[in-house]
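All protein chains but one are shown in place.
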Amino acid sequence: MQIFKIALRNTSRQVRRTSLLSGAIAFGIMIIILLNSFTNGLTENVKENVSRALAGHIYITASEVTQGGIEVARVSDDGVILEAVESSGIEYTSVSHRTSFTGTLSLGSKKTEERVTGIDVAEEQMLLDSLVVKEGSIEAFLADGHSIILSEGLARSIRAEVGDEVLIRLVTQTGQNNLGEFTLGVILPDEGSFGSDRAYAHLGYVNELVNMPADASETINITLVDMEDTSEAALRLISELEKTVEIQDAAEQREAMMNSDGATGAVIDAMRDSMGIEDETDAEGEADNGQRGFGGGAPPMMGPAGRGGMFGAGITRSSLPPGTVTFKLNTIDDYTGAISQLVSTLNYIGYGVFAVLLLITMVGITNTYRMMMLERIKEIGTMRAMGVHRKQVRRIFLYEAGITAFIGAAAGLIVSLVIMLVTGLLSFPEAGDFTMLLDSGHPGYSMNPGVTVGLFIIIVLFSMLAASNPAGKAARVAPAEALRTTK
Amino acid sequence: MTKKFLFTVFALLLAGGAALWAADSEPDFAAIMESMDMRSKFEGTDFSSRLTIITEDPEEGVEKQVLNQFRNDDADEFLMITLEPLSKKGQGVLIVEDNAWIYDPESRKFTHMSMKENYEDTDAKMNDFGATSYAEDYEVARYAEGKLGDYNVWIVEWEAINDEVPYPYVTAYIDKASELLLMTKEYSLSKRLLRSSYFLKYARIGEKYISTQMIFKDETMDNTKTTITISSVSLDEVDDSIFTKSYLERVNR
Partner (left out) sequence: MKKKLSVPVVWKIAVRNLIEHKTKTLIIGAIVAVGMLVLILGNALLDTATAGIRENYIENFTGNVILSGKTEDGITFFPFEQMMSDSSESPITPDYFELKEYLDGSDMVASWSPLISGMATMMFSDDIMMPTQVFGVDIEKYREVFPDNMELLDGRLLTPGESGIMLSTTAVALFKQANGRSPEAGDMIELMAMTDRAGMKIDELPYVGSFTFRNAETNPMLPMICMTDYNSLRSMLGMNLAEETVLLSSEEESIIGDFADEEIFSSAGDSGGGLFADVMADEGTNTAETLFAEIGDRSDVESLYLEDSGEWNFVTVKLVGGVTSKAAIKAFTEDVSLSGWDIQVNNWIDGAGGQARMTYTLKTVFNIIILIIAVVAVIIIMNTLVVSITERIPEIGTIRAIGGRKSFVRKMIVSETFMITFVFGIIGILGAVLILAGLNAKGLHFENIFLRMLLGGSVLNPVISLKTLLLDLAGIVFIGGAASLYPTAVALRIRPVTAMQSN
């Protein structure tokens, strides 16, 4: 204890040295934490943004045969799914209902075709919070059931401004013409090549337009606690659902989960879908009305459902008896070949950066310590001459090193936290291609507590290690000899 | 681009028989609709005509297409040749049962497509395209008498019977004297006006009536409309040799 106090006093007396050393450590730690949190943040943001845009990780659709014998993509009874989700024991954060349709947006003589997604605002707070608003306000959207959110490119293509009435022409699930009257509530900035054009409306109104019961939806989306668990969770869900309902191509879907394909496959599939070309394995592509495609690798393939070819209006007749329901599962992996590769690229970069920075910092710090110890041999000699034991001398220096390192590391942590906090407030609402890497337009950091604690331990240990060798050496030197040394 | 082409084909098939029905003093609309459907079906009749399609779009301007069509609904045979615009002159579509060929006169080449899948997926049959099915699709909700320009008309509100009819609500303006359909206002499920159709001219062909000048106005877009005019109608037997690939080749010399 006495020795610890001496060490403490030493550090506080030698302000310049202590501050130089701990400053170096603080800087190193700060940069490591910042960059590590930043690259982690990038990864997290990409994942978050993707799962937000696609509304989760697992998408359940069902094809129901109506009384008229038409196959529609509709989940009328979500109870069976919710039960299966519970009983499968998968770890999820939310379940949301969405319905989408592809329609012609028009204003005056301008028109454009786009997929409009109906969201349940009560379930999608996360999405709404994450939207960067360029014009208008989310409150206005929430207040009006006929309000619509459009990305800038879409709004521009029909020359619409906030408050304008946008007409959307569509066909209901059974083939009836319908027209939605929307008020443009929010314009979102364009997301460059990462994000597709986006259009969100209220689920209630969208259901009404596609002529679907208010409590039904086209898809049920499950957001998992961890995106990495997607395949496994989907497999469990399939097994659970299979007990009670009909799953389409269960075996095939299992297979797909196990080897989720890369970007190229997705592009070709999307292409085929959009052109109305279907191979045998995707014969029931109609149920697959989810949010197809994302980003450059698996690009958004909108447009009317591929069915019907040259003459049809996109209505599918079913040979199955009315009332038949077949469920189908899709996962985020089906759409994000490119995105998951992007995520792992960011991860690689993150690990590389971490390793390199740690190396530089450690070499820098240990070297500085060793050098300082050499310079202090005289001091050690004095102490020894005054009758301090070798062991004690060694300990004094070890503790000193440890204290300096700890102060430095703590300072580094604090500074990095402050920097993260401040830069986190920076807003880049129109970051274009970078939007995907940001958290609602802000740089996002994600600090790993384990890594941080590990860093502290490593830094303190290495500093002590760096000090121990020269300290020991110095302690072994005869006092008189040490006093004469002028290194 | 493809869409426009599809619309052309669709309009063409539709034009085979538009709205028509026989006269009756009492407005028994159910009967009128039924007879009208029946009379729009050119069963067992060969048919040929020329179509002029003029599309107006504020973005793309005015475009004009002239097409000649021959059909034999009985044999499920159909041939269409483009006359205008020049750039598409001689291009043809030949449909015989489940087979479709497209012909390009410049390269003098055909491409073949199987129509089977399309027909199975949709409930459309070749016969259905030109024919109406008002009686099957709609019931009369209410009606009134009124005037449309020079014509005394019945104004009848139709409502779709099932959820598969493309236009769930239609207001039909029927000329009292001839009991021919003059105008329809077609509404969406949300009861917004989507399209106005005008049947300006009719021709009586045997037992059937065919509208020969139609305007379809898109009510959701400014200044967007399509005018279809039918001329050179003939019910003469169409020689089977017309529904062949070699005819398309020969006609283009």
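As written, the chain order gives the labels A and B, with residue 1 at the start of each chain.
Here is the rule we use: contacts are C-beta pairs under 8 Å (C-beta built on N, C-alpha and C of every residue); 3 or more make two chains touch, one makes a residue touch a chain.
Values in this document were obtained by computation on a predicted structure and should not be read as measured data.
Chemist: For the full complex, which residue in A:66, A:157, A:183 or A:440 touches the chain that was left out?
Modeler: Answering carefully, the residue with contact to the hidden chain is A:157.
Chemist: Could you tell which one of A:82, A:143 or A:360 touches the chain left off the display?
Modeler: A:360
Chemist: Residues on chain B that touch the omitted chain in the whole complex?
Modeler: Given the touch definition above, chain B has residues 1-2, 4-5, 48-50, 52, 54, 56, 61-64, 68, 70, 81-83, 85-91, 93, 102-107, 109-114, 148-151, 175, 178, 180, 182-183, 196, 198, 200-205, 210, 212-213, 215, 223, 227, 229-234, 236, 238-239, 241-242, 247, 250-253 touching the missing chain.
Chemist: Tell me where the left-out chain touches chain A, residue by residue.
Modeler: On the side of chain A, residues 16-17, 20-21, 23-24, 27-28, 31, 35, 39, 42, 112-114, 156-157, 192-194, 196-197, 262-264, 267-268, 271, 274-275, 277, 293, 295-297, 299-302, 338, 341-342, 344-346, 348-349, 353, 356-357, 359-361, 363-364, 367-368, 370-372, 374-375, 378-379, 433-434, 436-437, 486-487 touch the unshown chain.
Here is the rule we go by: only the chains that are shown with their structure count from here on.
Chemist: Quick one: chain A and chain B, Cα centre-to-centre, how many Å?
Modeler: 52
Chemist: Would you tell me which residues of chain B are touching chain A in their complex?
Modeler: My answer: residues 6, 9-10, 57-59, 100, 115, 117-118, 120-124, 129, 160, 162-168, 186, 188-190, 192, 194, 220-224.
Chemist: Applying the document's contact rule, which stretches of chain A touch chain B when the two form their complex?
Modeler: 66, 68, 70, 106, 108-111, 167, 169, 171-172, 174-181, 208-209, 211, 307-313, 315-317
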